[in-house]
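Removed: one protein chain of the complex. Kept in place: all other protein chains.
For reference, chains read A and B in written order, and residue numbers begin at 1 within each chain.
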Amino acid sequence: MSDDRVYPVSIEVNGTLREAQVPARLTLVDFLRDTLRLTGTHAGCEHGICGACSVLLDGEPVRSCIMYAVQADGRKVTTIEGLAQPDGRPGALQDAFCEAHATQCGYCTPGMVIAAHALLETNPAPAEQEIREAIGGNLCRCTGYQQIVDAIKLAAGKNTGNAA
Amino acid sequence: MMPLMKAAPFAYARPETLAEACSLLAEHGPDAKLIAGGQSLVPMMAMRLARPAWLIDIARLAELQHLAAPAEGKADGVFVVGAGVRQCVMERDPRARASLPLLAKALPWVGHVQTRNRGTIGGSIAHGDTSAEIALTACVLDAMLELCDTSGVTEIPAREFFLAPMVTAILPEQCLAEIRFPVWRSADKTIRRGCAFEEVSVRHGDFALVSACAQLELDPDGRCLRAELGLGGAAPTPLALPEVGAQLVGAKLDEQAISAAAAAAVALADPEGDLHASADYRRHLARVLVERVLRAAQQDARSTVGT
Partner (left out) sequence: MSIAPPQGFRYIGKKRRTKEDPRFVTGRGRYVADIALPGMKHVALVTSPHAAARIKAIRTDKALALSGVQYVLTGAELCAGTEALLPGVDAPKVTRYPLAHGVVRYAGEWVAAVVADTRALAEDAAEKIEIDYEATEYVLDPEKAVEPGSPLVHPAHGSNVLYRRKFVWGPVEEDFARAEHKLGLRVRWGRSATVPIETFGIAAQWDPGQQLLDVWASIQMPKYPDQIARALRLPGNAVRVHFDVDVGGSYGVKRGIKHTVLVGYLAKKLGMPVRLIEDRLENMRGGDMHGPDRIFDLQLAFDSDGTIRSLKIRALDDVGAYAGRSPLQLGKPVGAIVGPYQIHSVEYEPISVMTNKTAQEAVRGFGQSPTNYALESGIDAVARHLGMDRIALRQKNFIRKDQFPYLIPSGTSYDSGDYHAVLDKALAAADYPALVAARDAARKAGRLAGIGISSCLEPSGGNSSFEPLFNPKNETTTWMDSCLVRVDLSGAITGVMNTSSSGQGHETLVATVLGEVLERDPDTIRVVHADSLNALPSNSPVGSRMAIMLGGAAAGAARKIKAALLAIAAHNLRKDVAELEYHEGSVSVKGEPRQTLGWAQLVEIAHRKFHQMPPGLEPGLQAKFVWEVPTGGGLPTADGRIQMYPCFSFEAHVVLVEIDPETGQPKLARYACGHDCGVMISPDIVHGMTFGGIAHGIGAALYEKFAYSDNGQLESQSFMDYLIPSALEVPALTIADHCTPSPHTTFGQKGSGEAGYLGAPAAIACAINDALAPLGASIAELPMTPLQIWTRMQLARAGN
């Protein structure tokens, strides 16, 4: 039963094509973390509830713990590392998270930033309730969500040229 | 063995066509499981509560991605949804929102943004959870499901599809290919139509403790011409209540009629108790929610002129 056949996958991750041979049961989060060593994506519950493992799949936020790497073959994945500036410094949304101190332990943060990024891509000026719905599938135990909501408002304000 | 979180090993196939998928199903039978979005299946596999030897990925089959609204001008038609259409696509599609307002109201209750980006309409139905919003909507609207296998296509009404918790009428070698939702419309522009979907869960996005929905047609006097309603989480399977709907036809939906309908609905409910809700509480919620969706659907009908 431990005979794990491997399958070729070819996934564009943060703009770079990555190819590997993986067992079918390898989840996308484990592929990103263990195979590619992109450890910014975190596993929190591994059953699709907490949202810590959120990544963008072809631009849409998904939970990488309830998706196998083979299912992402031929698709584009963006992780938290891919939202930083090319030199690794925080991108605009990440910078807003710093300004509002929207993180404490940092464990849920990558998933939150991914969820917020996806929201702002489709809704550049969200209302507070829309922000809460967009991050409603991402659990945070440190912040009570207040400063995360503030950070997303701040980023939206910069997006639309309005102060938050 | 107490469950852990990594799936047992399995083999994976991603067929190019539906026919190929059906052949693989025919070949592997009960050892194989279809995966589309996998939003319910993958957690079960992680805990090894499901352990297929073969996983057949149908998420990309173009044959399962179609959305077709009924032709303009026809009376009641059907809105055809490929089983592989993702919930988020359905949620955004303007034709679907216009033709199937009840489904549009149900979808925001399904999980969260991230799960709706992966989860499919057909996958949610095939999973067979009694509290699934899409399954309930399919039953209430009396949708027809198209199942296919190597020998061809068979049809089964959604109302006959769900047999027990997580048990459906689908055979191991069958693939749910299409869902045909009846669309309510008529040439008579005086008819007013409304619908509502409500549920109670402990947190938003959790499985519903109980859900209810209704769709109505009212004449200009507010008399009920047609009514369908149903309950999720209130029986081992999603529960359409056509007999309760029939009882409303011809009546004005006053509080007495609504209350009687709710009582009739609860009489047909058969909920289980669990950690979060006792059977009594679920029965109570069923009554409350049926009343609420009937009121809300009536309100919705009053505020929109029929098309």
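What we mean here is this: contacts are C-beta pairs under 8 Å (C-beta built on N, C-alpha and C of every residue); 3 or more make two chains touch, one makes a residue touch a chain.
Computed from a predicted model, the values in this text were never measured in an experiment.
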Omitted-chain contact residue, chosen from B:Trp54, B:Phe79, B:Trp184 or B:Phe207: B:Phe207
Touch with the omitted chain, as defined above, among A:Ile49, A:Met67 or A:Leu120: A:Ile49
Positions on subunit B where the hidden chain makes contact: 1-9, 47-48, 200, 202-207, 209, 275-278, 281, 284-285, 288
Touching residues (missing chain, whole complex) on subunit A: 1-2, 4, 23, 25-26, 33-34, 37-47, 49-50, 52, 79-81, 83-84, 88-90, 94-95, 97-110, 113, 128, 131-133, 135-149
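Definition applied: only the chains that are shown with their structure count from here on.
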Distance between chain centroids, defined by C-alpha means - subunit A, subunit B (Å): 29
Of all residues in subunit B, those that touch subunit A in their complex: 5-12, 14, 35, 38-39, 42-43, 45-47, 55, 57, 59, 88, 111-115, 117-118, 204-205
Complex interface listing, subunit A residues touching subunit B: 1-5, 7, 23-25, 27, 46-48, 51, 54, 57, 60-63, 65-68, 70-71, 73, 115, 118, 133-134, 136-137
